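Got a structure for you, questions after.
The complex appears here without one of its protein chains, the remainder shown in place.
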Amino acid sequence: MPILLLVVGMPFLLGMTQHIIQRLNGRMNTGWLASGSMSVSFVLLLTIAYQPVIVGQGALTYTLEWLPDYGLNLSFYLDSLSLLFGLIITGVGTVVFLYSGYYFDETDERNRFIHLLLLFTSAMLWLIFSNNLITLFIAWELTSIISFLLIGFKGNKYASAREGATRALVVTGGGGLALLVGLLALGSAGGSYEFSDLLALDLTEHAWYIPLTLLLLLGAFTKSAQFPFHFWLPGAMDAPTPASAFLHSATMVKAGVYLLARLHPVLGDTLFWNNALMIVGLTTMLFSAVVAVRQPDLKGLLAFTTTSKLGALVALLGVPGGYGVKAALIGILAHALYKSALFLSVGNIDHATGTRLVNKLGGLWKNMPITGVVVIVSSLSMAGLPPLLGFVAKETLLEAFVYDPLLLAIVFISAALTATAGYILIWDVFFAKATEEVHFHPLHKPLEVGLLVLALATVILALFVTQLLIPLFTPLIPVEFKLVLFPGFNNVFFLSVAAITTGLALFFLRNLWRRVSEFSFNTISVYDRLIATSEWVADQVLKTQNGLLRHYLIVIISVVMAILLYGGLVQDIFSMPSVELGTFTLPDLLDVMLLVLAVGAAYASVRVRHHLNAALALAIFGYAIGGVFFVEPAPDVALVMILVETLATVVLIIMIGRISAKQRAEAMEALDRNFNNRAGAFASIRDITIAVITGVSMFAFALIALVNRDNRDSIAVWHLDNAESAVGVTDVVSAILTDFRGTDTLIEIAVFATATLGLLALLTINREAGGEPEDPIEEVTPAKISIFTPMIQVVASLVFPLTLIISAVHILYGANAPGDGFTAGIVSGLGIALYYVVFGYDYVNERFTWLRPVRFVVFGLALALINAVIPILSGGSFMGLVEYAPGLDFANLKFNTTLVFEIAIAVTVFGGVSLIMETIAHPTQVPFPTDARRTSTSEMPVIVQQPESEFEQA
Amino acid sequence: MNLVFAMTVGILFGLGVYQLLRRDLIKAAMGFALLFTAVNLLLLAVGAFDGTVPAYTDQTEQSSDPLVQALILTAIVVSFGSYALLLGLVNIVSTRFGTARTDDVNHLQN
Partner (left out) sequence: MAPTNSLILLTVFLPLFGGVLSLLLWGRHKAQRYVGFAVGVVAWMASVGVLWMNWQDGIQIYRLGGWQPPFGIILVADMLSSLFVVMSTTVLMMGLLYAIGCNDKVVKHPTFTTLFLAMQTGLVGALYTGDLFTLFVFMELMVLSSVSLVAISDNRLGLEAAIKYLFISSMGTLFLLLGIAATYSAFGTLNFADIGQILASSERPFLAREAAIMLTAAFLLKSAVFPFHFWQPDFHTTAPTPVHAVLSSVVVKVGVYGLIRMTTLLFTSEIELEIIRTILLVLGTISIFFGSLGAFRTYDGKRMLAYSTFGQIGFILLGIGWGTPLALAAAFVYAFNHAFIKSALLMLFGVVSSRTENKTANLSEVGGVGHSLPAFVGVLYLLGGLSLAGVPPMNGFISKLGLVQSGIDAEMWLTLGLAVGAGILTLMYMTRTWQLVFQQQPTDSTAAVKSYNDNPLAPALLISACVALGLFAAPLVDFATATAEQIINAPIYIEAVLGTESSAISRR
């Protein structure tokens, strides 16, 4: 049984190694190699299948585990059906590969093509031999992909090839996705992903029957180019002709039919199944036959006859009681033989004459008799003349539909038109007089000779149809059947004769018919309209990405607030047991006053138009909140709050100063709410509403928190109890900051450093890129706003040392009193800030040569990290507590990791702050080289590209 | 007292959001200063117990919740970091794109 694995895998391996083989032997034509391997596979298949399958009429299975969790096994299943397809693939493949070996003029094109075709063959064989639904799907999609690549084979030359390829992939691949869902549903419905188990079941009663059948049919119809999905197949004719012969007539397009035939025992022969297949199949059959005759391009003609035949096959599988299966099987075989032969012949004609248009061709018989013979045999087989396999196919086809006059009529007309197509191929191309001189250059012999094999098969299989095919078909056909070349003069026979002659009549009226059938109904336009519609929808969706930050924020805030109110707050508010609003003690009075001050300042900062005033109001607000924290009581927080607020205000003011007055004026105008025009009124009402909603819900939030605050148990209690005993610190807050949750603080200073570094990068990235600003900025940098009165300078220069002392105190005694490394860093940083504000950038730079902020940041972070690691060395853990000098007791200081950590924090923060000051105080301001406001997204902005540009620290 | 405190928090959030939605980048940035301070107040409000003395180990009985204070400290620093970066961005944007109006910074859209 591994032989089956070999049969499937051999083409793949060959395809993968083909280039190497080619490299080893440059003159070698890998077409021969591939063709040989195909014939070997053909023989192998017959030998392994003969005993068990043909004689024993059983099935072979072979399983390897792959991904059992998802029920995905690498399992194979060989029964008569898959054997039939396997023989078709390998047999036709033998000819096609030989043909492709000589079809192409450039060698590398040939190699690429044979490479792809070999991969396809593997996938196709895997598809039909796979016992596992999921591997079937995998192979299915692989064939779609390779078909995509083959259709787009000339994509670098022709746009039509690219479009055809995409269309084919979207239709077949999309259908494939539906198929996946269907197959998985089938698997979980049947309780197994293996055909060998499923074939025993009958799922027509299952609850999911309709949906999963629908999905499976969708997959099959798209793959087998059924109406209304058929348009991809004629569009696929940009593929090189051998590919059309192999994929788009003999094998791949039959995968859908294969699936239907495979699932017929499990899901088939219900009212739903039969109607679906009949309607779709017959529509395809008739429609394609009607338009086939009028095709100017020979390949187009063949494509439409192919879809017509596929429609017939699908319809046959929907004949009630399984009376169509026999005809379907014969049809598959016959069609594979004559249609691939015809395609290859058309390839010859194209190759020899350089055109495929019917009205340009003619009289080729004298030039290419061998191809002529092949075409005659195959076309007559297509037309259904005895003694050819196509005759048997047509007989059985008509026989299957004889029970219903309407269906019979449809089939009859289609058969007649197919016959007409056959006559056109023979007469107009080979015998009719050419309108103008047909250019001709001779062909490689193998291109013609190979085809004779197919023609011969068409004849021989017909002659020995009974002996050869009955044993193969018996297990597949659910009803009593007989299969002979010539069943005698019954009405079916007369019907088919009538069809052939009608076809002949239509052939003489073909020009009339071409005009008659010129109705412009074309499902590609439907497809295109579908695409256009989805594009329209997509555009509507993308309109929401309108680039307006405020809209984004509004959407986000209102959605969250809505969910918050609906999902929790409302219930909690109303389910609160007893809303006791707490007592009002005397110290609270101060608290209230501060809160009122804070609110007032905040309101001022919102209402005041001028930015600097707003900034000052913001500062007052911050101080007020700091006071609140102090009263609360949370002295550490209060201290940091006030310091940070100061720093923030300084930064804010300098930043505002750096923005040109013109722009600030414009921005302020944008602030004015104007109720006189509707849009403005709406906007401001909307904003106020959102603000109010947010405020109310946050009020509720805080109230709930406050009311249920007391005597709740919290991990903080443990901190209070263990601070002294565990870390020997009385200030619990700093104990938490530096020990219990020390890592938070470590990351926190890392965040701070990152922010400052980001700021540096931001302001230095384009510093050396010159260019004049489009709005000349009047320099409001500290250099200008600095106040050069001697008094202030003295004060400033006194302040900085003072700040350093304060910082030292904070670091050393922060453990037992408010303040810690962070406050120390900020305080000293503020000292530097004062310098920058008072003396300006240049002065500071030449005065403090030692001030290289980045170095401070680096040193601080490194110190913190190392200090954090050291405890590990002494068996402790990261950020653990270690006494560096246990014995030493100096001014009741503890020289331990905590102290070092505080120092590190201080240094980092100092570095960060001075980095901020140093960056924003930098006088130069370089705008973009070109005007940013003229760039729209459609054309991305230009960037001054200097691959080797160097940066130096500012 | 609780009521006053909660109302303050609510009002501050409202003002912050309103400020955030101004058509002026500088103002909008200030809005975040308001919001972050408001959320710090809220964090104080969720402290496990309403103490009357600072969180020192000598009298743990009436002391205020030290953990939230630690959290607030960290939050202050972190939010100051992003505030500074935000201001820097506002500054650069206004120079490079030549405008400080929020709605004019809309080159990225489709």
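Just so it is clear, A and B label the chains in written order, and each chain counts residues from 1 on its own.
We adopt the following convention: contacts are C-beta pairs under 8 Å (C-beta built on N, C-alpha and C of every residue); 3 or more make two chains touch, one makes a residue touch a chain.
Keep in mind it's a predicted model, so treat the numbers as computed, not measured.
Asks: Which residue among A:166, A:270 or A:797 touches the omitted chain?
Replies: From the options A:166, A:270 or A:797, the contact with the absent chain belongs to A:166.
Asks: May I ask which residue of A:373, A:468, A:757 or A:870 touches the chain that does not appear here?
Replies: For the chain that is not drawn, the touching residue is A:757.
Asks: Which of A:184, A:438 or A:732 sits in contact with the chain that's absent?
Replies: Here the residue in touch with the unshown chain is A:184.
Asks: Of the residues A:233, A:705, A:732 or A:920, I need the one that contacts the missing chain.
Replies: Here the residue in touch with the unshown chain is A:705.
Asks: Since one chain has been left out of the picture, which residues of subunit A touch it in the full complex?
Replies: 66-70, 72, 134, 137-138, 141-142, 145, 148, 152, 155-156, 159, 162, 165-166, 169-170, 173-174, 177-178, 180-181, 184-185, 188, 211, 534-535, 537-539, 541-542, 544-545, 549, 552-553, 555-557, 559-560, 563-564, 567-569, 571-572, 576, 701, 704-705, 708-709, 712-719, 722, 726, 739-744, 747-748, 750-751, 754-755, 757-762, 765, 854, 857-858, 861-862, 865, 868, 872, 876-881, 928, 932, 935, 937-943, 945-947, 949-953
Asks: Name, in rising order, the residues on subunit B that touch the hidden chain in the full complex.
Replies: These residues touch the chain not displayed: 20, 25, 28, 32, 35-36, 39, 42-43, 45-46, 48, 67-68, 71, 74-75, 78-79, 81-82, 85-86, 89-90, 92-93, 96-97, 105, 107-108, 110.
In this section, only the chains that are shown with their structure count from here on.
Asks: Would you tell me which residues of subunit B are touching subunit A in their complex?
Replies: Residues in contact with subunit A: 1-27, 30, 33-34, 37-38, 40-42, 44-58, 60, 63-70, 72-74, 76-78, 80-85, 87-92, 94-110.
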